[in-house]
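Every protein chain of the complex appears in place save one, which is left out.
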Amino acid sequence: MTQPPKPTPPERPARHGPPVEVAQEVFDVQGQETARLLARVVGTNALESGGRDEVPWVRVERERLPHVAERCRDDQSLRMDMLHLLLAVDYVEHLEVVYILLSTQTLRKAMLKARVPANDAQVPTATHLWEAAHWYEREVHDLFGVTFTGNPDLSPLLLYEGFEGHPGLKSFPFHDHDEF
Amino acid sequence: MTTTDQRQVDMMLNLGPQHPATHGVFRMLLTLDGERIVDMEPHIGYLHRGSEKLCENESYGQIVTLFDRMDYIANLNNELVFVRAVERLMGLEVPERAQFIRVLLCELNRVASHLLFLGTYGLDVGAMTPVMYTFRERERIQNIFESVTGARLMHNYIRIGGIKEDVPSDFTARVRAALEFVKRGVDETDRLLSFNEVFLLRTKGVGVIDAKTAVSCGLTGPNLRASGVPYDVRKDNPYEVYPYLTFKVPVGERGDCWDRYYMRVLECHESISMIEQCLDLLPDGPTMTQTRRIARPPKGEVYVHAENPRGDIGVFLVSDGSDKPYRLKVRPPSFCNLVALRPMLLNSYVADSIAILGSIDIVLGEVDR
Partner (left out) sequence: MSVTLLDIVWAAVGAVALVTAVSILGVSLVWLERKFLGRLQGRPGPNRVGPFGLLQPVADGIKLLWKEDVSPGPSAKVLFYVAPLLVFVPSFVVWLTIPFTRDLALRNLDTSVFFFVAFSTLSIVGVLLAGWSAASKYSVLGGFRAAAQLVSYEIPLIVIAITMVALAGSMSFVDIVEAQRTVPYIALVPLAAVLFFIAGLAEIGRTPFDIYLAESEVVGGPLVEYSGAHWAVFYLAEYGNTFLVGALTALLFLGGWSWPFGTLPAPAAVALFLTKSYFVTVLIFWVRGTYPRLRIDQMMSLGWKILIPLSFVTLVTVVVQRFYGWPSWTLTLMSLATLALAAWLQTRLQGAPARALAEKYRRDAVVVQAKPRLHREAPAAAKVEASS
């Protein structure tokens, strides 16, 4: 007996309503400075950059992500000593892994982003850089199925053992899912 | 742990999820050598409700209620950070009166949350009286919340662009009257517990975490400041009307349980002073900005963070221009603080595990979301 094909996730319905506005990305004074420093630290690794207010962001290749993060951490002008947040966003055709770094000394914030193809969701781990990365990566692995290569323990953190699927993804069939 | 001595067998002790002192459904798998903890494995997720995913299916106005239910001890602080993220994305200017009331209520909520901590921390280390004093005073704050928001716990009061409605006419008098009692409650607890010999024995030098490890673990809030890192979002990245308030940020140096506890006692005093300043400065005017009923932030992404009683809460919001967020991610302070539990706990005693867990002051609704 063959498995019935999984239903394709429904398309997001065409929107009706007012035209979509796009937020203007304007740096404040601190943001400009941080963006300048960040650009210098990231250097040629940067694929794309932007940001708003006090938080600049830089997109890098996913293999370079921990490396760039390490440079941000060790750089004397940035000193991003805290991994403030690690998250993933599901853009259906690809995932985006975002590090939000923060410095408790220079008080600067920055985001590092990396695109991850949905069918090969792998990113090098950052657990050797920050203790905090352990749980963040387990959570992202739970909810988005991103595998952090090199992470010693990617067992389920928020979900129960044996849970199938990754409920953070847009494709997760929420309404067909059985109650636990 | 393997030993050559066959008589010695380590005991696995399953502390939680049903345990009176784990502050919710937190589970620790302790490996014990007698009374000493040789290994510890934390387990969370018993309260995972998928709040972040739920947010993707709710309109912005409805999400405020979900934030109430994350850190259910400091609801208003949670509401504020989400609402600020949306406002930042929409470029909304909030009337000053609304901002003052928001900050005032958030500080009140911080005092309420810290009062709860002081009491329950006493319970954790075995003192049963402080909890009665602090809950009595916390109740007065809850009464104010009830008179302002209509609810004691899940307020849904801070709205995108302002607040739900103006405060009642006797608000100032009520807050001032309550503050007198709250001050008394904090002082009473302080006198009863802080310098109690047995309490000092139990908390001094227990669960020490140095500044470097603390930052690496992502510890924030009073827990981080107890380790000697003077990082406070209200100071370093002021939001709302915090720039107009004078306050002190208490900083510890040892990073042990007692310092974490005492930071909160001192913060209570600071918050009370901030509330009084807010009452003095409270301007007249509208409490809600002119905006569309259904918020549609422009397409883009924003990261906003704020100082919660438990630490640095952050909201990463991705909007696709519709009335529902495309992705919403919370940086839950308790979740990150809990990472630091293991380094604090190893090689301490079973009784310390409770004292240390209590001193981190987690809320499981926020850890698991």
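We just call them A and B in the order they show up, numbering each chain from 1.
Simple rule for what comes next: a contact is a pair of C-beta atoms (placed from the backbone, for glycine too) under 8 Å apart; a residue touches a chain by one contact, two chains touch by 3 or more.
As the structure is a computational prediction, the values presented were derived from the model and not from experiment.
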item	value
Contact residue for the chain not shown (choose from B:Glu93, B:Glu146, B:Asp170 or B:Asp210)	B:Glu93
Contact set of chain B toward the excluded chain (per top definition)	11-14, 19-21, 35, 87-93, 96, 122-129, 132-133, 136, 192-202, 204, 230, 232, 234-235, 243-252, 254, 258-259, 262-263, 266, 270, 277, 281, 297-298, 300, 321, 349-354
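Here, only the chains that are shown with their structure count from here on.
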item	value
Between chain B and chain A, distance of the C-alpha-averaged centres to the nearest whole Å	25
Residue ranges of chain B in contact with chain A within the complex	44-45, 48, 50, 52-53, 88-89, 91, 213, 215-218, 224, 229, 231, 236-237, 296-300, 302-303, 305, 312, 314, 316, 318-323, 326-327, 329, 331, 335-336, 338-340, 343, 368-369
Residues of chain A touching chain B in the complex	15, 17-18, 20-25, 52-55, 81-85, 87, 89-90, 98, 100, 104, 107, 109, 111, 130-132, 134-135, 143, 156-160, 167-168, 174
